[in-house]
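Here the complex is missing one protein chain, while the rest keep their positions.
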C-alpha cells in the first residue's frame, strides 16, 4: 500500500497574479495533510462544481505545516479552461485536493554540484526542491546550486524572489529581455563541459520541447538528469492508466508507465515524453 | 416581432439570505436593460460557466432605472442545484441575463378591489406588481389592495417590509406560527363571499398545489384571476417548446401554450397547470 | 496588429460553401427545433448573417406534441420530449415563411411524417414554395415506428423514404440521421445512394432521467432526446465516421457552443454546422461562432473555409 493519501477540502487564502499568465494560489489545509516531498504533486478541483469534471495536477511549490493547519502553495500557468477558472477563484473559496501524489526527486549521495533547469512554471517543483533539500547544500558539501531559469520574456520569469541568495541564478529569455537571449538548454549546452559528470546532478522541469532538447543535449553526456514529466491525468492514483508515458524499460523495450505513480520524476535518459501535450509552448514556456 | 430583448451581463451587487431557504439578489445592469412589466421574468445564468447548462427563470422582484445603470432585484428560493449555486455567488460575480420576457399581468379597467394571493417566493412578481401599479390605487379608485401571503412558517414569510402600508396584509402559515393557521387559499375561501365579483380582480402566484386549490375555489366564482405559472424552461424565448402548459383553448379544446411567451401570466380558469413540477412544496411554499 | 479595416478583413475570408445546388454564405446554420421559426431570435441575431435557418420540424397537419414536463437538464446537456409540436406545413407557409422571406438567408424546411406518404406530401407542398431553399428530412423521430425501429435506424427504410421525397422535389435534399444506431455510416451510405444531396448529423441521443423523490421519470414521455455539449464527442465521432464513408457533404450537429467547437467539426470534415441547444444558452451564439471562425481563419491565414474542411491530420493511427 502507498503512503496514506487523502482527499481534503482546502480554503483559498490568496490567489494572486504573479505574471501575465501565471498565478500563485495559497491554500489552507487541515494539519493532517501529509508533508509532500519535492517533485510530488496534488490533484486540484474547485469544490462543489460538476464541471470541469477532472482535477488538474499541479506540483507543490511550497508547503508549511503549522499546529492547526497546513499551507500549500501552487504556482500555475493559465493553460486552458481549468486553470483559467482556478484564476477566478477568490479567498474563501474551496478547492478539493488529493495528494501529495507521485514519486518526487531522489537526492543522490555525495554530490557537490546541483543544476536546476526550469522552463516557465516548471520552476515550481524545483524551487520547492531547492528550498526543501539544498538550503544548506553549499556549506555542507560543495558548490552553490546553479539554477537555469528560462521564460519567453522577462515578465514571465517567476519565483526569482525565492531563489535569491540560494543559488547562482542564470536567466534566459526567448526575446532577450533579460539574461541570456535564447532557450535555457542553449545556455546550458555552452556551459555543460564545465561540469564534472561524477559530482553533478541535474533536476529539470519544463515544457515538452525543453525536455526534448535537454534529452538531445545530454544524450551522450553521463551527467544524471531527473526530469518531471507532464501528461493529462484523470485519477492521479495509478488507476485509470490515462497518464502514461513511454519509457525504455529493461532491455531497452519500450513500455508505458504511469506519470502519476511511477513518476512524475523520471530519469531523462529513459523517458520518451509525448510531444502531443502542451506543444503550443515555446521551449522556455511552460 | 416582440419588444427588443437583450442578453446582458449583470454584476451582482448584493446576494443575501432573506429566509432559511430564500435569497435576494441585486444585479447591476447596463441602463439599456428594458424596463420590465410586472409579471415578466428574466432567464439567469452564472456568466462564464458551462454547467449548469440552462438559465433559470426568475420573476422580476424589483427594478430601478438610473442614468448609467439599472438595478434588478430577484427573490429566489433554493429549489435545487441551480438556485443553490446562485446563492453561493458573491458581489462582483457576473450573471448572464436575458429579459425581460413573457407577458405580465394585465390591469383591467375600473376595478376597485385588488386581491393578491401569494405562496412563498410567489410573492416576488406580486410585490413588484403592487409597487409598480397600485401604489396609488387606494386613493385613486377604491379600497386598499388585500395581500394574502402564505408560507410554511413565519420564518419563510418574505417581503413584508415592502408590503407594509401598501395593502392590507393577511398572513397564513402552515404551522400557525404567524397569522392564519392553514393554507392561504383556505383563508381566502372563508372570506371570498365578501368580495364583489364585478369590481374585484385576483393576482396570484405560488406553488402548483396552491394554484390548483385556487382553481377549485374559484371554479364557480366569477371573480377574474390572473395567475403566474411555472414550468421548466430552456430558451425563455418561445423557440424550444419546452415550457408548455395545457390551456383550454377556443371551444374548450385542450392545447399546449408556451409559459415563456403566451405566459407566464394566464387566466386561472383557462390554465391547466402540470402537477409534476415542484410537487414537493406544501401549498403555502414556493 | 492587423492594419486592415474591419470591412477589408471580413472580405478577405471566403466562407461560402455548397450543399448540393445551394450555395450558403457561410457554414453556420441553426438546428431544427432550437431556433423556432427564426422570428423568435430576430432580436438577438442578424438573420442575414446566417448560412441558413433550419426551421422547427414540419408535419402535414398541426401537432400538439407531448404533455409537459417536456424538458429536463442533465450534466452539460438537456433532454427534450417536445414530440414535434408544430403548426403544420401549410400554416408555416402562410404565417411564418413571409417573415423569413424578408431576409437574404437560405431557409431550410425540416420535415417529418408518420408514414412515407406523409413525408412525401410535405415535400410536395414545399417543393413549389418560394423562399424554401432546401429540405432537411428528419428520419429520427422516436415516435415514428416501422417494425419497431424508426426509419432512421434501418438503412432500407431510410433509403426508401429518401427515394420517395427525392422523386417529389428538386430542392437540395438533406437527410438528418439519428445517432441511436450501431453503424451510422451505413445509414448515410444508404440515403446517399437513394439520392440525398447531403446528410446532417446528429439528432438527439435517446436518454432518460428519474425524479428519485417521486420515483417517476422527469419527462412525461419517460424518455427524451439528449442534446448539448454532453453529446458533442459522440457527434464528432459520427461525423468522422460518415465523412469517410460518403461523398456528399456532411453537416455536423451536436453540442456546438463556441467557434472552437464548430471548428472541430469543420476540421473533421463537416461542410457546415448546425447550432442547436447553444441558442438557448446564448441567443446570439450563432453570431459569436461565425465571428470566431473568421478570427481563427485570419489567425491561421486560411483564406477559404474549404481549405479548412476535412484538414484533420490523424497521422498513421485511427482505428475507430
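Here are some notes:
Each chain gets a letter, A, B and C, in the order it is written, and its residues are counted from 1.
The criterion applied here is as follows: contacts are C-beta pairs under 8 Å (C-beta built on N, C-alpha and C of every residue); 3 or more make two chains touch, one makes a residue touch a chain.
Fair warning: this is a prediction, and the values are worked out from it, not measured in the lab.
The residue from A:95, A:172, A:235 or A:268 that touches the chain not shown here is A:235. Only one residue from C:181, C:246, C:289 or C:305 touches the chain missing from this view: C:181. Only one of C:119, C:240 or C:280 touches the absent chain when the whole complex is considered: C:240. Residues 50-51 are the ones on chain B that touch the missing chain. Where chain C meets the missing chain, the touching residues are 67, 74-77, 79, 142-143, 149, 153, 180-183, 205-210, 212, 214-217, 220-223, 226, 228-234, 236-237, 240, 255, 260, 263-264, 267-268, 296, 311-315, 317-320.
For chain A, the residues touching the chain absent from view are 1-2, 4-7, 45, 50-55, 82, 96, 98, 231-246, 255-256, 274, 276-277, 279-280.
Operating definition for what follows: only the chains that are shown with their structure count from here on.
Distance from chain C peaks, on a Cα-centroid basis, for A. Think of the whole protein's Cα atoms as having one middle point; the chain whose own Cα middle lies nearest to it is C. Across B-C and A-C, it is B-C that has more C-beta pairs touching. The geometric centre of chain A is 54 Å away from that of chain B, both derived from CA atoms.
Taking the mean of the C-alpha atoms as each chain's centre, chain B and chain C sit 36 Å apart. The geometric centre of chain A is 46 Å away from that of chain C, both derived from CA atoms. In chain A, the residues that reach two or more other chains under the touch definition are 50-51.
Counting only residues that touch two or more partner chains, chain C has 75-76.
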